[in-house]
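Pasting a structure below so you can have a look.
Only one protein chain is missing; all other protein chains are in place.
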Amino acid sequence: MTRLRGIGVAAVNYPTGMNLGGDPSQALIHATTSGSFVVSLSSTDLGQGLRTVIGQIAAETLGVPYEEIVVDLGDTDEGPHCMGTFASRATHRVGNAVMAAAREAREAILDVAAEELEASPDDLETDGEGGLRVRGVPDRSVRIADIAALAQFKYGRTISGRGSYMKPKSPVDPETGAMDPDSTEAHACTVAEVEVDTETGQVAVLSIRSAYEIGRMVNPALVRSQIEGGAWMGMSHALYETTAPYYPSMDHRPRDFSEYLMPGPLELAEVVESVVLEIPSSNGPYGVKGIGEMTANSPIPAIVNAVYHATGVRIDDLPITPEKILRGLDALAAAPGEPER
Amino acid sequence: MTTTGLHVVGRSVERSDRLGHVTGRTRYTADRTFPGMLHLKMVRSPAHHARVRGIDLAEAERVPGFVRAFTAADVPHNRYTILSLIGVEPEDELVLAEERVRFQGEAIVAIVAETEAAALEAVSKVRLDLEELPAVFDVEEALRPGAPIVTDWGTNTFMYEGHPCRRVRLGDVEAAFASADHIVEAVYRSSPIEHAPTETTGCIAVPEPDGRVSVYTNTQALYFSLDNTAIILQVPGNRLHFIGGTVGGGFGGKVDVIVEPIATLAAMRTGRPVRFVYSRAEEMLVSSTRSAWRIAIKDGVMADGRIVARQVTSYADSGAYSRQTPYALTKHAANAAGPYTIPNVAIDAYCVYTNRQPTSAMRGFGVTMASFAVEVQMDRVAERVGLDPWTVRFINAYHEGDLRPHRKRAEDVTLIETMQAAATLVGHELPAELRAMTSAPRPDGDGGPAR
Amino acid sequence: MTATIVAFRLGDRDVEVMVRPLATLQSVLREQLGYTATKEGCRQGGCGSCTVLVDGEPMASCLLPVEDVAGHRVATLETLTPPEGLSPIQEAFVDAHAFQCGYCTPGMIAVATALLDRDPVPTDAAIAEALAGNLCRCTGYRPILDAVRLAATRRAGGREDGR
Partner (left out) sequence: MTVTSYVRPGSLPEALDVLDREVESLMVMAGGTTVMPRINEGVAFPRVVMSLRQAGLDGLGVEDDVLRIGATTTLTRLAGQDAIAMLADAARSTGSWTIRNLATVGGNLFTPSPGGDVAVALLALDATVTLASSRGGRTIPLAALSRDAPGDRLAGDELVVELRVPVPRGPTAFEKLGRKRSDSPAVVTVAAAVRLRDGLVSEARLALGAMGPHPVRATQAERALVGSRLDRATIAAAADAAAEGGEPATDAIATGWYRRRMARLVVARVLGRLAAAEVGGRR
């Protein structure tokens, strides 16, 4: 039994968001009597953790603890319009909208606080932990929660904010393809190491190690979740998945999970490692870029290139089945030294 | 205070949904039941391409528990609008088939019944009179003269403002090929892929006492689904209330608005809650997949590894209908040259119709397979000119402010720094000249490649 | 068609349900008893998201007629959750970030519970083998394997970074 090892590299860009027909998301924020803030959205959380990162962005902008934010999403009667969760857009688009809404709500807080503290709103600053003070005068401080209550019961004012973010639609020039299709670019570079069993043609992925640059990370643990899950999905796409095993033939299309192949917990790469560069984007909230989709992308060509490095078999047709490896090895054995084209 | 001056952005705070998820109390769409809820199941085409000559419901109607069947005539505006909401034509897909079915599994009759089992049995009792038509299953065969035509407009391609493909043109590829030291060509293919979210696509439409309908759905886009449903049902949007936001995995598969309109219609017509949740087999055999792709790349390369021309001809298999795939080709075209600055680029990206299950958005929409093709191609280029794979990527990498093939100036570019970080991570020692590179704007200031 | 009354033990409750012939345990839990932690992912026995414990054994509740559990003990994630707080396995799932969308989590925790009941300090291979029938499309599995290992280590009173 021969096992051949190889290493492959791939580097990719991935655009954040699209322009669609104009790509908007909107947000509303209001304070409760006790100084919590409700962020109202019609957006959806697919499991990537949008609720959490939106809460973080709102808390950061308002200057209150994360625990004071209630994210109410997923209801068209309760939240304003959101285009949806796709195109790696949600943290960027919804985040920008929430940031704008939080800024407006923050101004409302500062207005009330200024009146209460008999100071100019311009002289007030938040401490990020729910407190507000007159700049340079530490003992003139109040809790935002108290301001929220005073706004309701003493001043009869709303503490609320509206936010919208839209990537404007831009037409595509049908001749040249000139267009402005997205908001920013995230980047990844993946190095994969594989081991190919030359008797069975089966490929084991030993490691998937990547560098990512995705602007600012709102929540590093959630970013790592995307990278880890995406590495698995990329490996799955590269080596296993197909709804048409013999495209274009319509035969043998899978109808269950025994036929639709995906790697299980015994097929994982031993090492999935990453570093994330934080270089804030120019237009994301706090400099974020989208990471939702891209994490499955660079592992695919990195694995294909690693298989070539290991075996000399260049697979141009996904998924890399064991049979394709064996047929490639057979062809190499039949015509040794033939330059690969 | 952190070094960034930020308090909570940048911190791994615990997910707000963690307790619901680990206790099983998070409520997903199909976790709801309502008194009197009906179950909707679809009669689907067994043929890949056929004329529908007749539908006989008599036997199905006799199944105990059968409540009602819906055919095309029952749907007020029997057109999936999907992207037409944002001005992308055509409205090529029907909610329920009329004269013709174009893929195996296409919905023809919706049946609602008291139980799911009754709905399934009634579905099995519907007799379809179909006249099979020649079908085509391959993107390139679909473009050959004489191929069966899938669409209503006479070609098997989506028409982009008069062109059968999304075009991108920068410089003059032919001239650059003529002067290049090497030509490197290859064709890359990929299979269609299923999103396979653990939770299948589904919704429950519930008539409310005030005349509105509440639609619990796992769509990735609530207003998108609501607006499309309103158009299909020809009702004001204010009659609809869409509730969701907690989704058991999407990956792009829950952006299609397939289940909500018909379930909402059935709820309005029966006055009862209607549940329409895909089975796993439906999810695999009927719901949208990622397209199959065929991507041909021809590069003109100088002896030093600079790519001076790249021609990309891509075919994405849209299946029988458009859904989001025409848009995917536009996104593809903007990214098909990869994160590299190449002075002469020509991209033709074809959205091709076949008699396969429709394809649509999936994680990496239009870009995943472009990245596969381009990044394997980069290794081919490296091998041809005798450079290592890292070097060829560095010397062709785009820089801040470079003009990309679609004539957008590159923004927020860090490809070089990202590759440097990856090399460090894996312990690959880069040559000094690559370590010294940055993505900073090129010194000549014109944003073009410094050559 | 005659409905049947089926009685079984659900956690620490005795339940009686009137069921249609061949009604699955999954459908009875979800639709009749409102125990919706038990998910519906494929109803083919292929995804593991409907896994419950019957007399401590993990089983695909989508393939199991409820009449066959008459007189037996059934545990779902609802019954595996303490009245207050979380079980050690649940805590480990939180700490190891072992979920994204959460849809596979109840089945994963059911299998993990059964595994650790039999094998309190399982090897990595035993953990992976036990979970091989449970599909997770989001996390790439490793965080889930980490969570089970973490729970085992904590229960054994060992170092949490030990493998």
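Each chain carries a letter (A, B and C) given by its place in the written order, and its residues are counted from 1.
The rule is simple: a contact is a pair of C-beta atoms (placed from the backbone, for glycine too) under 8 Å apart; a residue touches a chain by one contact, two chains touch by 3 or more.
As the structure is a prediction and not an experimental result, all values here were calculated from the model.
Chemist: Name every shown chain in contact with the chain that has been left out of the document.
Modeler: Contacts of the unshown chain, counting the full complex: A, B, C.
Chemist: For the chain left out of this view, which of A:30, A:253 or A:309 touches it?
Modeler: Within the whole complex, the residue contacting the unshown chain is A:253.
Chemist: Which one, C:67, C:95 or C:124, makes contact with the chain that was left out?
Modeler: Only one of C:67, C:95 or C:124 touches the chain omitted from view, namely C:67.
Chemist: If I consider the whole complex, including the chain that's not displayed, which of B:47, B:67 or B:123 touches that chain?
Modeler: Considering the complete complex, B:123 is the one touching the chain left out.
Chemist: Considering the whole complex, not just the chains shown, which residues of chain B touch the missing one?
Modeler: Looking at chain B, the ones touching the missing chain are residues 41, 64-65, 115, 117-118, 120-121, 123-124, 279, 281.
Chemist: If the missing chain were put back, which residues of chain A would it touch?
Modeler: Touching the chain left out of view, chain A contributes residues 199-202, 240, 245-246, 251-254, 256, 258-261, 263-267, 321-323, 326.
Chemist: Using the document's contact rule, name the residues of chain C that touch the chain not shown here.
Modeler: Residues in contact with the chain left out: 1-2, 4, 20-22, 24, 43-45, 48, 51, 54, 57-60, 62-65, 67-68, 111, 114, 128-130, 132-134.
Here is the rule we go by: only the chains that are shown with their structure count from here on.
Chemist: With contacts defined as at the top, give the pair, A-C or B-C, that has more of them.
Modeler: By the number of C-beta pairs in contact, the winner is B-C.
Chemist: Could you find the chain whose CA centre sits the greatest distance from that of chain B?
Modeler: C
Chemist: Can you compute the centre-to-centre distance for chain A and chain B, using the mean CA position of each chain? Integer Å is fine.
Modeler: Once rounded, the distance between the two centres reads 17 Å.
Chemist: Please tell me the distance, in whole Å, between the geometric centres of chain A and chain C computed from their C-alpha atoms.
Modeler: Here chain A and chain C have centroids separated by 29 Å.
Chemist: What is the distance in Å between the mean C-alpha positions of chain B and chain C?
Modeler: It comes to 33 Å between the two C-alpha centres.
Chemist: Would you please write down the residue numbers of chain B that are in contact with two or more other chains?
Modeler: 14-15, 17, 196, 247-249, 251, 280-281
Chemist: Could you pull out the residues of chain A that touch at least 2 other chains?
Modeler: 46-47, 49, 221, 233, 256-257, 262
Chemist: Could you please specify the touching residues of chain A with respect to chain C in the complex?
Modeler: The touching residues are 46-49, 221, 224-225, 228-233, 256-258, 262, 264-266, 268, 272.
Chemist: Where on chain C does chain B make contact in their complex?
Modeler: Its residues touching chain B are 20, 30-31, 34, 36-44, 46-47, 49, 76-78, 81, 86, 90-91, 93-94, 97, 99-106, 109, 135-138.
Chemist: In their shared complex, at which residues does chain B touch chain C?
Modeler: Counting only chain B, the residues touching chain C are 14-15, 17-28, 30-31, 33, 115, 196-200, 247-249, 251, 277, 279-281.
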